[in-house]
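Notes to accompany the following structure.
Left out: one protein chain. Kept in place: all the others.
Chains here go by letter, A, B and C, matching the order in which they are written, and residues are numbered from 1 within each.
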Amino acid sequence: MLGESEVRDKCGIVGIYSQDKKTGVASQIYYALYALQHRGQESAGISTFNGNDILTHRGMGLVCDVFNPEKLEELKGNVGIGHVRYSTTGESRIENSQPFWSEFQGGKIAIAHNGDIINSMELREELEEEGHNFVSTTDSEVICHLLSREYDEKPNMIYSIKRVSEQLVGSYSLVVLLNQDLYVVRDPVGIKPLAFARKGSTQIVASETVAFDVIGAEHVRDVQPGEILHLNRGKSYWVANAPNTRRAHCMFEYVYFARPDSVIDGRNVYRVRLNIGEALYREHPANADVVVPVPDSSIPAAIGYSRASGIPYGEGLIKNRYVGRTFIMPTQEERETAVKLKMNPIRSELEGKRIVLIDDSIVRGTTSRALIDIIRDAGAEEIHLRIGCPPIKSPCYYGIAMATKKELIASTRNVEEIRRIIGVDSLGYLSIESLVECIGIKKGFLCTGCLDGDYPTPLPSDISEYEAMRSCSR
Amino acid sequence: MLGESEVRDKCGIVGIYSQDKKTGVASQIYYALYALQHRGQESAGISTFNGNDILTHRGMGLVCDVFNPEKLEELKGNVGIGHVRYSTTGESRIENSQPFWSEFQGGKIAIAHNGDIINSMELREELEEEGHNFVSTTDSEVICHLLSREYDEKPNMIYSIKRVSEQLVGSYSLVVLLNQDLYVVRDPVGIKPLAFARKGSTQIVASETVAFDVIGAEHVRDVQPGEILHLNRGKSYWVANAPNTRRAHCMFEYVYFARPDSVIDGRNVYRVRLNIGEALYREHPANADVVVPVPDSSIPAAIGYSRASGIPYGEGLIKNRYVGRTFIMPTQEERETAVKLKMNPIRSELEGKRIVLIDDSIVRGTTSRALIDIIRDAGAEEIHLRIGCPPIKSPCYYGIAMATKKELIASTRNVEEIRRIIGVDSLGYLSIESLVECIGIKKGFLCTGCLDGDYPTPLPSDISEYEAMRSCSR
Amino acid sequence: MLGESEVRDKCGIVGIYSQDKKTGVASQIYYALYALQHRGQESAGISTFNGNDILTHRGMGLVCDVFNPEKLEELKGNVGIGHVRYSTTGESRIENSQPFWSEFQGGKIAIAHNGDIINSMELREELEEEGHNFVSTTDSEVICHLLSREYDEKPNMIYSIKRVSEQLVGSYSLVVLLNQDLYVVRDPVGIKPLAFARKGSTQIVASETVAFDVIGAEHVRDVQPGEILHLNRGKSYWVANAPNTRRAHCMFEYVYFARPDSVIDGRNVYRVRLNIGEALYREHPANADVVVPVPDSSIPAAIGYSRASGIPYGEGLIKNRYVGRTFIMPTQEERETAVKLKMNPIRSELEGKRIVLIDDSIVRGTTSRALIDIIRDAGAEEIHLRIGCPPIKSPCYYGIAMATKKELIASTRNVEEIRRIIGVDSLGYLSIESLVECIGIKKGFLCTGCLDGDYPTPLPSDISEYEAMRSCSR
Partner (left out) sequence: MLGESEVRDKCGIVGIYSQDKKTGVASQIYYALYALQHRGQESAGISTFNGNDILTHRGMGLVCDVFNPEKLEELKGNVGIGHVRYSTTGESRIENSQPFWSEFQGGKIAIAHNGDIINSMELREELEEEGHNFVSTTDSEVICHLLSREYDEKPNMIYSIKRVSEQLVGSYSLVVLLNQDLYVVRDPVGIKPLAFARKGSTQIVASETVAFDVIGAEHVRDVQPGEILHLNRGKSYWVANAPNTRRAHCMFEYVYFARPDSVIDGRNVYRVRLNIGEALYREHPANADVVVPVPDSSIPAAIGYSRASGIPYGEGLIKNRYVGRTFIMPTQEERETAVKLKMNPIRSELEGKRIVLIDDSIVRGTTSRALIDIIRDAGAEEIHLRIGCPPIKSPCYYGIAMATKKELIASTRNVEEIRRIIGVDSLGYLSIESLVECIGIKKGFLCTGCLDGDYPTPLPSDISEYEAMRSCSR
């Protein structure tokens, strides 16, 4: 189970351009961010161009806490971008919230970024050597400096984006506001999602299609890997190394990250998760009385398993909706209380029963163990754990800061060892082949780096240093 | 569908007494309130007796916003009570938050109350005639004055509670802190839930058993209708008119209010809702492709319908977890946006399909109509709406301020008329008989006033005035 | 020197009634409170009658922090009252802020009070015996209950005020809002100030005339001791025991409390303080180079001393304007830092000079000693301390909670002993006779209880218990 405390650095971005200069876009960006809130609860921000200047309002907390009607009213303009950032403990600072903005020779620039630049430290050092100063620890500031450096040499943002994309190694879905112009970029292999929609003469891009639903816009297509969109002109360009024969859509968006009501790169997320459940049954059937999901992300897979197996679906665990915001008193036993605060068993659905428990993934395994204890205490007779994702054996370098390699329970253990540690009667992981089939995108077009080490980009030269650095700088 | 904006005045209460004088109870009350958060998000408060004085901290907002470790640290004492209050718009004020406390001849008293006193205005006027002053508009202040009036005459709180219970008409689950003593009361017919637990030498009462789970206490039994518990002595007393041959447990706790992982008056809420789904299929079968719940409260009933019918269960609607806190810009079309912000359809589960949609209840019908529009727009071919509760024809006088009689869509319309207004292909309500059977408590022991007018207490003499007054004073 | 930490429980009140029903009075009350801010920085509040109901907004902090334009806008109505309360450490709570309001048989009542009721605990106990409940620890709530009790018996507020005034022992300047009616009362001997003004058809009462200046109203006269004004009718009544041959205007308002630009009971405060300085010179001349005030309250007296003596006036001490709001880190030596933060010497005006230092009063003497050290360190050759008030030998029971008797440096010591403790070359206090002459009100019309024990009302029966109780309840 990927708990909120184990995975971070999901982010959500949105960009809106209205042809009608009188239409303010801030409130639509607000609603879109609100629909993307699951991708980041640490901070939120919006930048708009008001005809004269780029205005930015950012703050720590949920979209609804950061903005109010007065703030949105002040953010005038027919073009703008927005960002939500994931909550990590401690190191979060207002300086690291986005959109990042700065002023340079070419005017004002604001950037919102979803992804992770593997070589950002090298690029940053290079820029520092050239005399650049930094006021945050984000990749976005690095991209901002790179873009403005290119633009200063040749004031053509399409050209600048192409040049910068040659230097960036990693994942990036980007919206860039340069004065009145809105540019959209997706990395050459399309690791992070980015979709495009229209509502009348208004064009919108967002990390997930749920952002379109809430504002009544129509999803037109995805932004292509390597595509650069200049929304003001409605024109499309390509970064040098794209289109590519390799794509690498993150399989984890389908498994866990995205909302089930989103459609990503042509695949309905809910449908993919149903498929996963069905495939899990085919690969790992079980004799059981009830199929129980770990809510919320594993619900569709559990429904799929139930449909395929004919074993009844049941709600065996209730998730407290307020858990993310609660502190734990130092006098309590922390781990136990943390899981109990989050998940409560429904005894009547578990007691004396053989349970198929569906979870989306196992990272460290610690939360899974605590959860299994809770289900056992509620009287379950057998627990057959089925995981909707193959074993995670390697770290992610593209923005899912799940853990370092040695913390991953599957990096050095086989399935039987993991089963014993977690304490279940049987354990079955989805195979990579099945996962690929469930998603419906061919393997060469998916990123499965964390599963089989097949990373779509060069990796950091010194991985251990990279891991140390990442855990510091965030 | 009972949306958050349609039903109010659920509250949650908790009381804890530790035999060990050195054990502070504030943090346990905090966790218990956190588990009861679904019963009230408007305000939260805790009172403890610190050996000398009753200390109270109250605030507007969620439990996690009102308290922090420092505040809990200040609330010293081995005995205390807590309260969460439901959020209504506008009239909410810190003065109306609970626990309500005051000082009188007998010392300090603090009260937390779940319920609604029908004759509170008469009682208040009577007290005002006797010279009492009021600083809030809550029933709790009235009860507080009544208790202290009796106690002043004869300083015996058990006796005072008995005397006051003779005067109160309505529903009340109460925790009363009188200096170091903690008293617990449930009205003679037991309209509102109240359960009792132990953890070592610590005794706990709370509105729902989920509060016990989070602190690791063991649910022992329910507080009986008409029972008075003096926790310090571990003794039990009875109000004059109890035990009674009539009980009146609110059927709505099972249908909608309570968390599914709670056990209320001996009945597992999740099990009851499964039963409801199964009974709904027996009474109103449908030819359909998928059974879809309106999340979250209708999920178990939909699972039950699916199990009984063999029609696959599916997630067709995704609920945004942050909706309660979002404002709507004045420029948006409010109603449409409000529902879209709250519920998003999963097209792949709805398109071209015949849907059985399970909802827990219909109050005004306006939200249901908007939701049906959304499902139709997502391409559903047929919609067969099944409601896990009989038609609501009359108002509730015991704390569920759902609507006035004329606003209730079923007060003057038959099922076919409602079906046409809401716009579904078929509509089936659960019968009262089935509901009674599903809950598993005989009809004479349930309150079904809002369904058939069989109210368990005298009603206000002038109902229209009562309705007007209630809508003002809250 | 009476530092902010030594004297408390000054309060400021205001009441405004406009004949023109359309004229909102909240913003005028706001400005008036702002001018009275020196009388209380702990909390501020305003109540208005909006045609229907009494609305109240109260908060902790300065007037400018508690209110904003939106809050004032909400406080509609042509009649209202306001209050500022003095800041004490720790025990301050929102429940004790004013106006205090409650609802009773006669409707809504709101009260703002400046003064101290000596027998409030007896009255409170009596009320509690009768069954009254209390939610604060203020005298104002006691008065509120007494008034509503009388009014319930006979609904005539003038009569009620007369009856209550017979029970109250102590000081009180009161504004009472009973639904749409505004009543004003001053205790029979007029201990606390209260002045009356007009601006067009608007009538205003306030603790000090500076409140009139800021809103452009014309000071007409003082409210008389024992007078009851019903502003709506423009009529005047008298409490039973007034007019009186004894008056007891607090001499300390002239010496220290009031702003110098106020006129109290016909005497210009600035003029009184000039007189005090001149009289101090006559009674205690000194050979010196410069006359230095302890800012701000002693400035006029120092000017007077300089004028009478011909010794140049000089600023030898600069007061930091932000001192009231600063915390002291635990690592600092507290006392030293506290005084250094507050007062900084001007070396050039002190070094090598013989100083006449003018202070308004000495309470405990601790602050004076610290200040004398600072002046010595700055190089003063001689320090001749002159105090614009006779020795304070007894506590005040009327609202100036300066200290208990044993803490008063002059309660058991003669002037020479005090001189040695404080460490000055000479010390002279103003005589009572001179003070009376300087104020220009005959002795029988002043309260000099803290100087000579001639208190104008009965005292608490058990003074030590009273002192203990006061220091707890605040």
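One rule holds for everything that comes next: a residue touches a chain if its C-beta (ideal position, glycine included) is under 8 Å from a C-beta of that chain, and two chains touch if they have at least 3 such contacts.
Here the structure is a predicted model, which means the values were calculated and not measured.
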{"item": "Contact list for the unshown chain, restricted to visible chains", "value": "A, C"}
{"item": "Among C:Ile299, C:Ala370 or C:Cys389, the residue in touch with the chain that has been omitted", "value": "C:Ile299"}
{"item": "Candidates C:Arg347, C:Lys406 or C:Lys442 - the one touching the absent chain", "value": "C:Arg347"}
{"item": "Contacting the left-out chain in the complete assembly, out of C:Ser27, C:Asn232, C:Thr404 or C:Ser426", "value": "C:Ser27"}
{"item": "Sole residue of C:His38, C:His145 or C:His284 that reaches the chain not shown, by the stated touch rule", "value": "C:His38"}
{"item": "Sites on chain A contacted by the missing partner chain, in the whole complex", "value": "101-105, 109, 125, 128-135, 144-145, 148-149, 152"}
{"item": "Missing-chain contacts mapped onto chain C", "value": "27, 30-31, 34-35, 37-38, 62-65, 68-69, 72, 210, 213-214, 216, 259-261, 268, 270-271, 299-300, 303, 306-307, 312-315, 318, 320-322, 325-327, 329-332, 337, 340-341, 344-349"}
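In this section, only the chains that are shown with their structure count from here on.
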{"item": "Chain-level touch network, classified as line, ring, star, complete or other", "value": "line"}
{"item": "Central chain (by mean CA position)", "value": "B"}
{"item": "Centre-to-centre distance between chain C and chain A (centres being mean Cα positions), rounded to whole Å", "value": "62"}
{"item": "Separation of mean Cα positions, chain B and chain A [Å, integer]", "value": "37"}
{"item": "Multi-chain contact sites of chain C, meaning residues that touch two or more partners", "value": "none"}
